[in-house]
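What follows is one structure encoded as structure tokens, with my remarks underneath.
All protein chains of the complex are present and in place, except for one that has been dropped.
Take a look at subunit A:
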């Protein structure tokens, strides 16, 4: 199954929020939708979920306009919130039923998920008696209980402790393995990097970068080497201004051109005590700052 947003345009009043936004997400893979605050991520998600229509453009599933009666969508909004004063099982059942489940199936599925997330003991408690992290797990159930085809998770890891983060990771991997489209939106690049095969970076309502994460990284000019060594000073003296020290203490050597890679590597290994040498690949964080960061000046 392939989800595709095609040339989405959206304005609120005079303000243009999305301009020609297009991206593709595939079933069985996770997709990362990145962008700074106000870049248009939530608006894109809301259009995808038919909360409001786009001014123009299409939302397609396998090339056909999406049929919201057939395609189930699960959503974990960034702004968390359920009914604080209501019993957990009651409100979870309500939300699952709103998505079209029968009462019986809803209760069954919710009981499964409560067990899966270790929340069964809170089943008949009021939501506001739970800790923030546990409330978040309850909210996650609203996104998964009706077994949706598309799972949209907006900042799913914020507020979770490492153990719960691990639990969520397992759940997400499970959903991906089931062939679902998992759409991530997050500022925590490490998680995106861990899960997502492809990404789209939104900047000011425009898709600044879109594609397979590996390809994006490979397409970066391979003209820098990362060197880990016990004798950095000697290498620094040798390479002069083309050698800089990175934050973690490793050295970065800028090459004149990518073709110098082999000769430079040989030179390093033969002359110095080298622990590791490799071509520098930018992290998602670096890519994000490069493509989404320029807005900072405009703000």
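In this text, a residue touches a chain if its C-beta (ideal position, glycine included) is under 8 Å from a C-beta of that chain, and two chains touch if they have at least 3 such contacts; residues count from 1.
Please note the rule applied: contacts and distances are computed from a predicted model.
Colleague: Can you tell which of "ABC transporter permease", "Anti-ECFsigma factor, ChrR", "MBOAT family protein" or "Aspartate carbamoyltransferase" UniProt lists for the chain that's not drawn?
Modeller: Choosing among "ABC transporter permease", "Anti-ECFsigma factor, ChrR", "MBOAT family protein" or "Aspartate carbamoyltransferase", the correct UniProt name is "ABC transporter permease".
Colleague: Pick out which of A:82, A:168 or A:225 touches the chain that's been left out of the picture.
Modeller: A:82
Colleague: Please pick, from A:53, A:221 or A:293, the residue that touches the omitted chain in the full complex.
Modeller: A:53
Colleague: From the list A:3, A:59 or A:73, pick the residue that touches the absent chain.
Modeller: Missing-chain contact among the listed residues: A:73.
Colleague: I need the residue numbers on subunit A that touch the omitted chain, in ascending order.
Modeller: 12-13, 46, 49, 51-53, 73, 75, 77, 79-84, 94-95, 97-100, 139, 142
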